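Notes for the one structure printed next.
What you see is the complex with one protein chain gone and the rest in place.
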Amino acid sequence: MNPKLKDKLTSYFFILPSLVIFTLLTIYPMMETVRLSFYRYYYIRQRVWFVGFKNYVWLLKNDLFLRAIFNTLEFDFMATSLQFLIGLLLALIFNVEFKLRKVFLPFVILPMLLPPVAVCSVWKLMLDYRFGIINDVMDYVGLPRLNWLGDPNLAMLSIVIVDTWQYTPFVFLVLLAGLQSIPRELYEAAMIDGAGKFDRFKNVTLPLLKPFIMVVILLRVIDTFKIFTKPALITGGGPGDATETLTLYFYKEAFKFFKLGIGSAAAVIMTVIVGVVSLVYLLKVKM
Amino acid sequence: MIVMGGKTSKVEKIAFYTVLALVMVLVLFPIYWMAVTSIKTEGEVITEVPVWIPTVATLEHYKEVIIDMEFVKYIVNTAIVSVIAVLISLITGAFAAYALARLPLPAKLASSFLFFVLLIRMLPSGAFVIPLYLILDRLNLINTLLGLAIAYQVYTLPYSIWLLLGFFRALPSELEEAAMVDGASRLIILKDVVFPMIAPGLASTAILNFIMCWGEYLYALIFLSSPDVLTVSVVIGGFITEYGTLWGELCAAALLSSLPVLAFSFYVQKYIIRSYMMISK
Partner (left out) sequence: MYSTRGIGKKLSLLLLLVMVTGFIAPHLALSKGPVTITIAMAAGYHVDALKAILKYWEKEHPDIKVRILAFGYHDLYEKIVIDMREGRGSYDVIEIDDPWMPEFCAAGWLTNIDELAKKVGITINYSDFVDTALWVGRCPYKTGAQYALPECGNVELMAYRVDLFKKYGLPCPPKTWSEVLKAAEIISKHEPGIYGTVMRGLRGNPIVSNFLPVFWAFGARIIDERGVPRVNSSEAVEALKIWLALAKYSPPGMSTFSSDQVKAYLYEGKAAIATEVWPGWIGQLDNPEVSKVVGKVDICVPPGEKTHPSPMIGVWLFGIPHSSKHKVEALKFVVFATSAEMQKIKALATGYPPTRKSVYLDPEVVKKYRWYPIQLKALMTSRPRPRVPVWAEIESILGLYLSKALIGEMSPQQALNAANAEILEVLKEAGIYKGG
């Protein structure tokens, strides 16, 4: 057989399994989700009927859903910014050669390896109003005890703190990888030119780190958007609707009440929002 | 890497180490707290005055979790799901990534395929879950470990292709070409030349996917139901919502569920860092 043709055939063979899996597990479900979103579908009672755009109208008039959109975007923004800033600081620290660096490094990334439910368990204990160590420390330093999970103004912040604790190491690792790819000669050249520390950071580090920053922020924007486990287990979406997020809302409609049509419409809206957010981000950064 | 040279002032040095120390405390304290809570007696957990270091260590909570909750069973379930999911995505992903990196796929197909991979990575995974649920339901795979492992491909396969593509591209192609000249077939080349060289890439991809599957909660919650097949995340999740304040048991279970990933993180540190260098390429 002609070796070129053979290679071509082989390549089809190689991507075929992935293609099948994608079609079955994502492309078809995506299309099916859009289709279902035009039906009222009560899974338990097995009642299905076509309603056109009614599910969308219903959702966009539903206060809790709108609040979930707002909360999700708020969480996304706060968590991503916080994780980026702290992650960058950490990366700069660990880009310095110091004693014990190799010993500390593995420990810093531990949080991101833990199962999120384990993280929720211990943070729920630490944030507890009465028995939480955080309020004990607040007492100790003379600050008032705070109702971290019960105060609607603090509950979302608490979730942000927990997520930041867990996923800043991810940002840190990507940025550290970026910093280490910057050749040392560039800094030395800048030093000979008499550039100060801040100038070096602005003129050498930042431009070269930019592609890494872009990717890591995009990934965090996308992943924080899916937030489910932490509000589900730490606050249950409450108090009131203070920590209700889109995935939480979706889960409740689809798998608690088994209203699959409305759930599907919520999923479509969710997908559109995350698409728009990432698109805006990509366009902005390109400029 | 920057070396702290003689020029660094003492103040700077002190500031640097203070920040470093603070960071280490903030990062490690919750893990420490999880560990000590799991061995504290009930009285020392629930107390108005915090007990930083327990006066007596008890294994009572572990006994409760391992014997009464049969926690080992759930760890085994989680391991089975994770291993199957990782294997499926590693095998299919490696072939696909290799084809994209090396083989003459039509440009349009290759780029649209890659686009899809990135798209799926970006979309909220929850969004696909209703039809996925209906499909697995029809195949009688709901409430089975295999079904969950298949569902996990939504997460793991795009990730694998994406990571492995970076590794394949970073690999010089001379060796393969030399082997081609010798008349070896693609599969022989893959087996004898490419896979051995890409082994670190395969390992880090497997590890990252394993960590993801091990801690996954939403899909596991939706797809699993009978106690025989639950994963650790679902069990602990149920525990938090049902018996909120049995902190000792909760922390023991949380720590047990963390051990497998923690234990192996020490060995694979460098692989993970390497794959993050790949992500950004």
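Residue numbering begins at 1 within each chain, and the chains themselves are lettered A and B in the order written.
Rule of thumb we're sticking to: contacts are C-beta pairs under 8 Å (C-beta built on N, C-alpha and C of every residue); 3 or more make two chains touch, one makes a residue touch a chain.
Note that this is a predicted model, so its numbers are computed, not measured.
S.K.: Taking the full complex into account, find the residue in B:144, B:231 or B:257 that is in contact with the omitted chain.
M.R.: Only one of B:144, B:231 or B:257 touches the chain omitted from view, namely B:144.
S.K.: Have a look at A:129, A:187, A:201 or A:281 and name the one touching the chain we're not showing.
M.R.: Of these options, the touching residue for the absent chain is A:129.
S.K.: Quick one: which of B:46, B:179 or B:262 touches the chain that's been left out?
M.R.: For the chain that is not drawn, the touching residue is B:46.
S.K.: For subunit A, which residues reach the chain that was dropped from this view?
M.R.: Spelled out for subunit A, the touching residues are 1, 6, 9-10, 13, 17, 40, 43-46, 63-64, 129-130, 145, 147, 149-152, 235-242, 252, 255-258.
S.K.: Residues on subunit B that touch the omitted chain in the whole complex?
M.R.: That gives, for subunit B, the contact residues 46, 84, 87, 91, 137, 141-147, 185, 187-188, 225-229, 238, 241-245.
As a working rule, only the chains that are shown with their structure count from here on.
S.K.: Quick check: how many Å separate the C-alpha centres of subunit A and subunit B?
M.R.: So the centre of subunit A lies 15 Å away from the centre of subunit B.
S.K.: Under the definition above, what is the set of subunit B residues touching subunit A in their complex?
M.R.: 1-4, 16, 19-20, 23-24, 26-28, 30-31, 33-34, 37, 45-50, 88, 91-93, 95-96, 98-100, 103-105, 113, 116-117, 120-132, 134-135, 150-151, 153-154, 157, 161, 186, 211, 214-215, 217-218, 221-222, 232-233, 236-237, 240-241, 244, 247, 250-251, 253-255, 257-258, 261-262, 265-266, 269, 272-273, 276-277, 279-280
S.K.: What residues on subunit A touch subunit B, complex-wise?
M.R.: These residues of subunit A touch subunit B: 4, 7-8, 10-15, 17-19, 21-22, 24-30, 32-33, 36, 89-90, 93, 95-98, 104-111, 113-126, 130-131, 133, 136, 165, 169-170, 173-174, 176-178, 180-181, 184, 187, 211-212, 215-216, 219, 222, 225-226, 228-229, 232-233, 236, 246-247, 250-251, 254-255, 260, 263-264, 267-268, 270-271, 274-275, 278.
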